[in-house]
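Got a structure here, written out as structure tokens. Questions coming.
The complex is shown incomplete by one protein chain, all other protein chains being positioned as in the whole.
Order as written gives the chain letters A, B and C; numbering starts at 1 within each chain.
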Amino acid sequence: MGRSLITGGAGMVGKELARLLLADDEDVTLLDVAPASRLPKDIRDRVTLARGDIANWAQVLDAVKTSHPDTIYHVAAMMPPACEIDHAAGYAVNVVGTFNVLEAARLFDVGAVVYSSTTATFGSELPDVVPNDYVQHPPTMYGTSKVCSEQLGLHYHRQYGMDFRAVRFLSILGPGRVRGSGWSAYTSLMMEETTRGRPFVIPVADSLRLRFIYVKDAALSLVQLARAKADALTTRVYNLDGFSASTEELVNATRKNVPGAQITFEFDPEYQHVMETQYVCIQKQPDDSAARKDWEWHPRYLLDDAIRDLVEDIRGSLE
Amino acid sequence: MGRSLITGGAGMVGKELARLLLADDEDVTLLDVAPASRLPKDIRDRVTLARGDIANWAQVLDAVKTSHPDTIYHVAAMMPPACEIDHAAGYAVNVVGTFNVLEAARLFDVGAVVYSSTTATFGSELPDVVPNDYVQHPPTMYGTSKVCSEQLGLHYHRQYGMDFRAVRFLSILGPGRVRGSGWSAYTSLMMEETTRGRPFVIPVADSLRLRFIYVKDAALSLVQLARAKADALTTRVYNLDGFSASTEELVNATRKNVPGAQITFEFDPEYQHVMETQYVCIQKQPDDSAARKDWEWHPRYLLDDAIRDLVEDIRGSLE
Amino acid sequence: MGRSLITGGAGMVGKELARLLLADDEDVTLLDVAPASRLPKDIRDRVTLARGDIANWAQVLDAVKTSHPDTIYHVAAMMPPACEIDHAAGYAVNVVGTFNVLEAARLFDVGAVVYSSTTATFGSELPDVVPNDYVQHPPTMYGTSKVCSEQLGLHYHRQYGMDFRAVRFLSILGPGRVRGSGWSAYTSLMMEETTRGRPFVIPVADSLRLRFIYVKDAALSLVQLARAKADALTTRVYNLDGFSASTEELVNATRKNVPGAQITFEFDPEYQHVMETQYVCIQKQPDDSAARKDWEWHPRYLLDDAIRDLVEDIRGSLE
Partner (left out) sequence: MGRSLITGGAGMVGKELARLLLADDEDVTLLDVAPASRLPKDIRDRVTLARGDIANWAQVLDAVKTSHPDTIYHVAAMMPPACEIDHAAGYAVNVVGTFNVLEAARLFDVGAVVYSSTTATFGSELPDVVPNDYVQHPPTMYGTSKVCSEQLGLHYHRQYGMDFRAVRFLSILGPGRVRGSGWSAYTSLMMEETTRGRPFVIPVADSLRLRFIYVKDAALSLVQLARAKADALTTRVYNLDGFSASTEELVNATRKNVPGAQITFEFDPEYQHVMETQYVCIQKQPDDSAARKDWEWHPRYLLDDAIRDLVEDIRGSLE
């Protein structure tokens, strides 16, 4: 039916989002720096890949001109720790990249831009439940760049009537994560490694508790928000909530789904520290009542379902 | 003593700031797109002018390299309505420009960057007194670009230990303003025109009440904050407050200082509307108690003093 | 009839070009950083002014989108000595600016881009007659940036079939020049000052001989080339030739047209040196036979006609 462009389309959320849109017979273009060989087989031949760097305005505009989408799902971002190590790259991809996408949408009359922001835009001193409109004092370049992006998007909505809508994700649990990019990546990796029969070592305390959203819920939320009726929206940027899990609960859920999983603990105080500082915002619960009320958001996957589904998908990819 | 670089140094605040720093025997460089002929005579031969566009990174870096300042006062900005009419220019000057300045400071080891932000970063629905850390939902591109700049500056402080400090100005009352750039410009223009013996027509209701800061207070606050002891600072971005004045009070103060001033009212509902929406934030009182406590800020010029001083300066420039 | 966008439309050539296109009932948009107040009265109300910086891609694309021209006349450039003093600005305006224009034309399907290059792209060691395809070793940033621009334009023609066409101007004689921007500016200024009854001092030797093109010929050449049949073109970049004149001949022609002109010589070896080095290329004669053959180019104004016309126009503007 419709035509969609997904920036960062070869990424974890982008691929899942592509599957959802393809299932609805949408015409899907992915904009990504990654080559076609990085796309999974079930997607590769059913989408158009526009290779390009979100920080290169001419490439972004070319992709938007060529795909002339109804909706741009702007999911591309440089994630921590990469954008913490190199703030200049984080700025180029996450801030300049968002300006490029918004400007491309405006210049080529794309009606709607749906953006994936993050609860990491909130600060480190938070109430137990974080309201949708809570003050944003992000402790990271990642959060900083996402606040700037939210603000720019809101301006295009206000000044040009662009249908800008955004969600704020928690830490995303999903396949294909690599070591070194945060606790959700470690968690995902635990599933990957143990399902493959390899041992896995956990560097944080088993009491460490964080909040997650499952990748399929993250992707689904973008589609739901994109399709929500405009007059139902009471805001333009929505907190989402998923589920909370301690390390111990994650390990237990993994063991339940991966019989014989070899998991051991080797406490690394440095890693624990990173988790407790950089990613601290996601220990608190985002108030997602606006999303629940306005467009019937609720997470389909809580801890057990998420782990079961992820392990199944990993097993499927191994066959 | 020290060496300072003032971006936007040929602008209203920049010039006043230059005077303050020169009075303290600082070595002052101005970075501005304007030519030397735009600088007032009392400054022109005592500063170095680095001509350049804040949005051009190579020009910014060249100016920072050449002047190797201890402190950069980053005052350059595209003001409303220009940056509302052309958001792309506003983004380039105000967001990209700030990134350029911060990055130049980092690359050339400049210890301190003092930034002029604005209370226009707050939204349109505000409490009567606006706390320093109140949530920022700016209704304009100007405010949007300044939120992004604050966030970027805070990140350089956090990650690189850069001594980033900022104040949030109200609408600034001062000389040299041109018609069309907001109510403070109109007010300044009223002083200019009536002092010159020309008639002046006021397009807004005499009950319209806004908050102002006088340009000499604005400039002084930047120097004070720059010189405040680091351990006295409880935050990095400080609300300032000046004074509140209705149109009627402004007219009365003008008449007191400019005998025979010809001022008439011709209500323009469109202009009134712009004042009530775009610039609404400055009708509320910023809570500047942190600035008062941490570095003994208080406005030296309230309504009467500001008008008297401004009229005197205009008379001086006419001789 | 057609729709044209002139970059640098408020400049010396741009204004003359606008007059020519308006005389043919074209719909003309000017893209320039200058405000509308800088446009002459006979043009101001008959064109659309898109204010913007050629180095800001979003502003360029906005202007092209909004004006959707058939032809872009890309005349905007930073001239020497400005771009020699600040090569970063010269690069931004002249190289990045040209990329922005070409890319905007491609993205918004503008068929034709007509570009004003310069014989200053040739080097300082030249034969007496410089062939159209002579090797380009420019001795200045200006020439460097124009070689890059020619090359980029030729690539868009080759790869995308864009109808890119260019002329190489000599030093342009015309009104409104300011002191300090080369010998043609000095010459123009001599006409301005003496016509206004003011004295004029010449800093170079009276034997200094350079080549000029009159501004009305420069503008006309762009229109002629734009309208030439594609199958008549044997190249994409055409040398133009105008006329040669020594300082003495220029002074004599001025005296003939401005009775009582007060002109004196005060030799300035430094200025003479600049003329002999930076602008040396225009002492040799460009071979413009391709332009003459392919699209019947010939200069309408040689020395006497150019001076007479310029003086008449200056007199007209004084009334």
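Everything below uses one rule, namely that contacts are C-beta pairs under 8 Å (C-beta built on N, C-alpha and C of every residue); 3 or more make two chains touch, one makes a residue touch a chain.
This one's a predicted model, so the numbers in the text were calculated from it and none came from an experiment.
J.: Among the chains you can see, which ones touch the chain that has been omitted?
T.: Taking every chain of the complex into account, the missing one touches A, B, C.
J.: Among the options C:Gly11, C:Pro138 or C:Pro203, which residue touches the chain absent from this view?
T.: Within the whole complex, the residue contacting the unshown chain is C:Pro138.
J.: Of the residues C:Tyr73, C:Phe99 or C:Trp297, which one touches the chain left out of the display?
T.: The missing chain is touched by C:Phe99.
J.: Tell me which residue among B:Ile6, B:Leu61 or B:Ala92 touches the hidden chain in the full complex.
T.: B:Leu61
J.: Decide which residue listed in A:Arg51, A:His157 or A:Arg308 touches the omitted chain of the complex.
T.: Only one listed residue reaches the unshown chain, and that is A:Arg51.
J.: For the chain that got dropped from the picture, name the residues of chain A it touches.
T.: Residues of chain A in touch with the missing chain: 51-53, 55-56, 58-59, 62, 86, 88-89, 91-92.
J.: So which bits of chain C touch the chain we can't see?
T.: 84, 87-88, 91, 95-96, 99, 103, 133-141, 144, 147-148, 151-152, 154-155, 158-159
J.: Against the chain that's been left off, what residues of chain B make contact? List them.
T.: Listed in rising order, the touching residues are 57-58, 61-62, 65, 103, 107.
Going forward, only the chains that are shown with their structure count from here on.
J.: Examine where the copies chain A and chain C touch and state whether the two sides share over half of their residue numbers (same) or under half (different).
T.: Since more than half of the residue numbers are used by both chains, the interface counts as same.
J.: Which chain's C-alpha centroid is most distant from that of chain C?
T.: The chain lying farthest from chain C is A.
J.: Would you identify the chain whose C-alpha centroid lies closest to the centroid of all protein C-alpha atoms displayed?
T.: Located nearest the centre of all protein C-alpha atoms is chain B.
J.: At what distance in angstrom does the C-alpha mean of chain B lie from that of chain A?
T.: 38
J.: Just give me the whole-number Å value for how far the CA centre of chain A lies from that of chain C.
T.: Going by mean C-alpha positions, chain A sits 52 Å from chain C.
J.: Among all residues of chain A, which ones touch two or more of the remaining chains?
T.: 103
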